[in-house]
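Before any comments, here is the structure.
Only one protein chain is missing from this complex, and each of the others stays in its spot.
First chain written, first letter: the chains are A, B and C, and each begins at residue 1.
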Amino acid sequence: MNNSILDSRRPSSEPESRVSAARRHVKPLNLTRWIGATLVIFWLLVAIFGPMLAPHPVGALVADDMYSGASAAFPLGTDYLGRDMLSRILHGARYTVGLALIAAVLSSLIGASLGMLAALAPRWLDESVSRLNDALISIPSKMLALVMVSAFGASIPLLIVTAVISYAPGAFRISRSLAANIATLEYVQVARTRGEGKLYIAAVEVLPNMFHPVLTDMGMRFVFIVLLLSGMSFLGLGVQPPMADLGSLVRENIGGLSQGALAVIGPALAIGTLTIGANLLIDSLSANRGQQGE
Amino acid sequence: MNNSIFKIVLGRLSSGVSTLLIVSLVIFAITSLLPGDAAQQILGQFATPEQVAALRIQLGLDQPAPLRYLSWLGGLLSGDLGQSVSNAMPVSELMAGRLPNSLLLAGITTVIAVPIALLLGIASAMCRDRFLDRILNVCTLSMVAVPEFLVATLAVLIFAVHLGWLPALSYVSTVEGIGDFIRIYAMPVLTLCAVLVAQMARMTRAAIINQLDSPYIEMARLKGIGPLRRVLNHALPNALGPIANAVALSLSYLLGGVIIVETIFNYPGIAGLMVDAVANRDLALVQACAMLFCTAYLVLVLIADLCAILSNPRLRHQ
Amino acid sequence: MMGEPLDVRDLHVTAITPNGDEIDIVKQVSFSLTQGEVLALIGESGSGKTTIALSLLGYARRGCRISGGSIRLGESSILDLPPAALRDLRGHRVSYIAQSAAASFNPAKCLMEQVIEGALRHGVMSRRDAEAKAVELFRELALPDPEGIGSRYPHQVSGGQLQRLMAAMALITDPALVILDEPTTALDVTTQIEVLRAFKRVVRERGTTAIYVSHDLAVVAQMADRVLVLNGGEIQEQGDIDQILDRPSHPYTKSLLEAARPEERLTPPTLERQGELLRIDDWQVGYGQRDAQGIPAKVVLDDISLCLERGQALGVIGESGSGKSTLAMAVAGLTAHSRGEVVFNGQELSTTLRGRTPDQFRRIQMVFQSADNALNPAHNVERILTRPLRTYFKLDEEERRRRVRELMDLVKLPHSLLSRRPGELSGGQKQRVNLARALAAKPDLLLCDEVTSALDTVVGAAILELLVELRSKLGVSLLFISHDISTVRALCDDVMVLYKGQCVESGDCASVIASPQHPYTQKLIGSVPELRRGWLESRPSFASLEQDCVA
Partner (left out) sequence: MTNKKNPPTILSESEQSARIHEAMRRGMSRRDALKTFGVAGMFAASTGGLLGSSLGYASEGTSGTPQRGGRIRVAAHAASTSDTLDPAKGSTAIDYARHEMFYNGLTEFDERLIPQPALAEHFETSDGGTTWLFTLRRGVTFHDGKPLSAADVVFSIGRHQDPTTGSKVMSLTTQIADIKALGSQQVQITLNSPNIELPVILAVSHMKIVPEGTVDFSKGIGTGPFRCQEFSPGVRSIGVRNDNYWREGRPYLDEIEMVGISDEPSRINALLSGDVQLVNEVYGRSAERIELSTGHAVKSVNSGNYTDLVMRVDQEPTSRPAFVEAMKYLFDREQIKRAIFRDYAEIANDHPIASSNPYYFGDLPQRPYDPDRARHLLKQAGVEGARLPVVASPAASGSEDMAVLLQQSAQQAGLNLTINRVPSDGYWSNHWMKHPLGFGNINPRPTANILLSQFFQSSAPWNESGWKNEQFDQLLTLSRAEPDQAVRKQMYADMQTLIHEHCGIGIPVFINTIDGRDKRLKGYDRTIPLGGFMGYTFAEHVWWDEA
């Protein structure tokens, strides 16, 4: 099929080359996107407004029962000290979503700017930044977290720094290859023959066109960081009590697992729905749609 | 096999070595940040400052960091990983005790997880956007989404505490016979598979789908080639490079990332060794373990690169 | 197996737009072929010709479905076949030759494996027989080393050979119907002629019924018995090849025919020459590491000298790999030359971008081939056109606005497009913006690299027309790089023929084309298909001159 487009037509109505969705697959795909978007928006809203909606203070012992089941007073039961799980999750979501979001944005920002720098910079600089990047990427993230905590103590900035060190190299890799690809495109060549400076080329010609894939990548990183954070809670890293991120909530109540306490199931489900939602959304946004069966 | 492949491999190898050099620098720098001192550790709390100072000189700790780095690097290159501070054993000996366990766990997990992941990934890709694909997608997502320690603890509760089928702890030293072996490894491997299979399957799916959109697959279809053969015979060989890469990334997790599994199942692996080393400020051991993890990663990536090269006739025959 | 008659009735193919709307991209198409007949489907991109061709295999691409009609091949009704029977039909009774052989061969498998795969899968013959038959076909298709070529991998043979290998793959099962989808479009003209010859022979000798899909009427004239002209998924006209060529009845057919012969409508404007603008002496350009003598690892251009006067248009012609694009890149400063010198406007030009002055940047402007990639998809048209104005001229806001609109007028685009982004423009519109951006700098020299090649014939012809007009209006000098001799003839005063990085012939356009001196030029010019039946048969074989060799 010819890739070019008939002069008289607008590409949006171009049938042969652009149209890809088959009718019978449109619905489920929209459904997954809808589910994904709903979950993500739900958790974003919880992160923003959750603490305001919490029926009890996050650290208050409000029940005499530990690990109690759902009741009218405590819809998600109580935790190992008798605190209201609903309130704790509403607060915890802010930390998990917030930390992961900040770390993901920072990772992508740092990764993308370094990646662009490497792609447009002289070879030696590209080479050394890439090597350093390879070196960082090869260090297991949990081990890095462990050493960092031993060296600096646990704090929110440290959590973020650790997550960024672990995930910025991946973002760098992707950004670098994206930028390198874009840099060979003709509109960049045109800008070069116009005598434009490197900075202009990077900021105006290259960056806007990396935006979408970098955003998708950031979504993936967000998911990974949520999971890294929940893994780190096992190593005793997390936000300061009485707050707890979702991973720490699972961790601190894991003793209730044997009795099937809601206190474990609740935050675990929260992590699950958050990551699955984000994944579904990213998948459906970046996937090609539909397929014709045989 | 010919000259050009040799050249490519040599190039990768040399860039790997230079990366490793940077890794050593990074590791040395990070571990230097750890508060604590080897001399104090060896002598304990009641040593006089003079004794500590003397030992510091003897250990070369009084030298500036760059010199210490060079001598550490020198030792590394000559195969001398140094002495563990916490129990006065050579680091290499300590690691030799744990490494086979880690490799065994990694090996078994690989042997189980990789085929399952490939199978799921391929099945998903073949049924793209159909029911099976969606189900697998949700399953793999859910597997990733549950914290590892929860999976492990849950598995122990169900299979060890309630059903009593499997031991809650993994005692590699008491393995007697194949049945025992399976019982011991079942849960750690299951937990690790839950983490790894999902990732690899998703990457495999993406890599194959990427190929399925290419014209030569359409051509194969128009030649009347059935879907199974199209995927296995046509798409898979071309997707091998990215799949190998995904597998390598996942497997690199099996040495350094399994700390949670090692802790919960009390499995004597190398990650636990490093955690101990950090707590004991056993810097030589920390550095050696970290170097091992990074080297393993780089080697795996190198192998994946080789797979990509060998699966690509363009690079194979030139 | 002999060819079988084909009958297509009321074919509809439906696609779904991203918004979820259904549109028919093929509407009410009916035609029939007798056994052994060759029908050409003619149309521009978006005309539905490939979609129709694929539906003959019972296949629609992702996002499309065959929504109505019937297709009968011999006794079977293709659209009613169950999947298994359909699989058995494809690559057995109906086979397909795709446009891009390079993309359609699996890069990981050797050629023989792929050529005989269909035959083996369908159980038509044993592996031994299939291989023997393949070798026979290779020989018939004039492939070099027919015994050994099968053990190679796709990247080891040339594009023309791949195209012929694909023909072998299609013919190995002796299909009743062969579909050739633009099989020579991606090839150089000198290669095309050999491939066409081979195709024609094997199709005719076997008496196979064939569908030939093409946008090129001249090629179709050599291959088809009948022609079906498509536009927007609908049949405009169908008829005998002679009737279509000589007595087209539909206006659309007429416009196609007109666009196919630009040189008959357009002539280069005669402009006064105003002294030397660009002089290149003994140039060598290449890529990669330079050795001790400063010679690059891969030399692309060598011993190139040329002189371009103000107002002059020089066409540079050659096939892929001849180094013609590299010439433009080197003049633009994107690729450094390793020997020789270049004088522009009386000043020595630096080999690299870094050494050039802003004024030199302004005076030399480049227009790239791919309209898709030449415009930054993130910027709107106004921004794209404003940028060079900002860079080169000190204008106030109002002046810039005015100038941008002047430029739009110059390239005949409505001002309403200024707020659009490239993704919202058609190919021709993009190429006009592309030109306008270059003209914004008020350049002395315009480097045009295949500016019409990626466009449909009619659109390309319009751009060419615009260029002729701009030349006479602005007097700008042109270095016009093309593989298509007819566009060069329509636009340029002089021509330079590149072959394997060297200039083999140059001179006045008309005289070089009329009486080429160098054998390669003769072959090049002689290989351009003419719009008449029997041209192919009348051409001598140039195979002896240049065996298109193993990469």
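The rule is short, and it goes like this: a contact is a pair of C-beta atoms (placed from the backbone, for glycine too) under 8 Å apart; a residue touches a chain by one contact, two chains touch by 3 or more.
Not measured: the values here are computed from a predicted model.
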Omitted chain's touching partners, listed by label: A, B
Among A:G98, A:P208 or A:G255, residue touching the chain not depicted: A:G255
Absent-chain contact - pick from B:T153, B:T191, B:Q287 or B:S311: B:T153
Residue, one of A:L136, A:V149 or A:L207, that touches the chain absent here: A:V149
Sole residue of A:L81, A:A121, A:L269 or A:L285 that reaches the chain not shown, by the stated touch rule: A:L81
Touching residues on chain B - with respect to the absent chain: 35-36, 42-48, 51, 84, 86-87, 94, 97, 153, 156-157, 160-161, 164, 167-169, 171, 173, 263-266, 268, 272-273, 276-277, 279-280, 282, 285
Chain not shown, touching residues in chain A: 57, 59-61, 64, 66, 80-82, 149-150, 153-154, 236, 240-242, 254-255, 257-259
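Operating definition for what follows: only the chains that are shown with their structure count from here on.
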Partner chains that chain A and chain C have in common: B
B-C compared against A-B, more contacting pairs: A-B
Chain centre separation (chain A, chain C; CA means) in Å: 44
Centre-to-centre distance between chain C and chain B (centres being mean Cα positions), rounded to whole Å: 49
Set of chain C residues in contact with two or more other chains: 61, 86-87
Per-residue multi-chain contacts in chain A, two or more chains: 288-291, 294
Contact set on chain A toward chain B in their complex: 25, 28-29, 32, 131-132, 134-144, 146-148, 150-152, 223, 227, 230-231, 233-235, 247, 250-251, 254, 257-258, 264, 268, 271-276, 279-280, 283, 288-291, 293-294
Chain B to chain A touching residues, read off their complex: 15, 18-20, 22-23, 25-27, 30-31, 33-35, 128-130, 134, 137-138, 141-142, 144-150, 153-154, 157, 161, 209, 213, 221, 227, 252-253, 255-257, 259-260, 263, 271, 274-275, 278-279, 286, 289-290, 293-294, 297-298
Residue numbers on chain C that touch chain B, as the complex places them: 54, 57, 59, 61, 86-92, 95-96, 98, 100, 103-110, 117-118, 121-122, 153, 155-156, 169
